[in-house]
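Report on the structure given below.
Omission of a single protein chain aside, the complex is shown with its protein chains in their original locations.
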Amino acid sequence: MNFAFGSIVLALIWAAITASFTLLNLLLGWAIALIALWFIRSYLASPVLFSKVKKIIALIAIFFFELAMSAIRVALLVIMPNIKSHLKPGFIAFPLKAKSDGEITLLANLITLTPGTLSVDVSNDKKILYVHAISIDNKQQLIRSIAKGFERKIIEVFE
Amino acid sequence: MSSADFLIFAGIVSFAILSLAFFLTILRIILGPTLPDRVIALDMLVYIGIGYIAVVVIYTGYFLYLDIAIALGLVGFLATVAFARFILHRGRASEQIKQMESEPEPEAKKKRKRKL
Partner (left out) sequence: MIIAFFQYIGGLLMLAGSIFCLLAAVGLLRLPDIYTRMHAASKAGTMGTGLLLTAIAIVSFDGAIILRAIAGFVFLLLTAPVAAHLLARAAFLTGHKPTELTIINELDSEKTKK
C-alpha cells in the first residue's frame, strides 16, 4: 500500500517537474519512481494514515507562520543600530521526547527555521538536542515553547 | 502606473537590491576571518543567485530559466554539504598533526640520529 501510494505521488511530481501530463510521461515517471523506491525499500516507514492529514496540514500551516515570524525577527534584529546589546546567544541542551530518527530529523529542521533557534548537534544516545539560540531571555521558557509547540505536533503526526 | 509597468519597475528595483546584497556577501567572503564564515557566505551567495534568476524569470518572461534556479539550488546544497565535511576532516587532520608534532617527534629524531 505504501509502495503503491509513494510511487503514484512520485510519478505525479515527475509529471509536474517535466511539465507534461501525457500518458507516456506519467508511465515513465511511474517506472522511475518504482526503481527509486526499490532502492530505499528497507527504509520505508509504516504507511502514513489518511486520518492524520488534518494534523499534517496544521503542522505545515504553523510552520509557515513561524518561518515568516522568524525571518522578520532576524531582519529587525539585523537593522538595529546597537546590535551587540540585543544579542544574547547561547547553546541550550533540549531534552528530546521524540524517539525515531525521522521525528528527530523533522524537529531539528523545523527548529532551524523557527524564531531565533538553530539546531547544532544531537547527543550520541539521541536524548538531547543541542540548540543555538540568538537571544535567550528565559531558558526554561524557550525549552517549554519548543516542547509544547513543534515536538508535540510532530509526535501527534507520527504516532 | 499599469500593472505590467509596476512589475517591470519592481524587477529593476529588485535587481538593484539583490546586487547590493551580492556585494555585501562578497565583502563577507573577503573579510571572513575563518573558513566556516566564508562557506556560510558562499551558501548565501547561492540563495541570492537563485533569487536573481527568479527576478530574471519574471522580468524577461522566459519561464524556462526556473529550471536553472532549481538546479543551482541542488548544486549549492551539495557544495555546502561537501564544504561542511571538508571543514570537519581538515579540523581533525590539523589536530592530529599538532599531536604528532608535540609528542613523539623528539624521540624519533634522537633514534634516527643514533642509527645514523
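For the reader, a short list of remarks on this structure follows.
For reference, chains read A and B in written order, and residue numbers begin at 1 within each chain.
By our rule, a residue touches a chain if its C-beta (ideal position, glycine included) is under 8 Å from a C-beta of that chain, and two chains touch if they have at least 3 such contacts.
From a predicted model like this one, the values you see are computed outputs, not experimental measurements.
Where chain B meets the missing chain, the touching residues are 2-4, 6-7, 9-11, 13-14, 17-18, 20-22, 24-25, 27-28, 31, 34, 36-37, 39-41, 43-44, 47-48, 50-51, 54-55, 57-58, 63, 66-67, 69-70, 73-74, 77, 80-81, 83-85, 87-88, 90-92. The missing chain lies against chain A, touching residues 13, 16-17, 19-20, 67-68, 70-71, 74-75, 77-79, 83-84, 87-93, 108-110, 112-113, 116, 118-121, 123, 128, 130, 132, 134, 136, 139.
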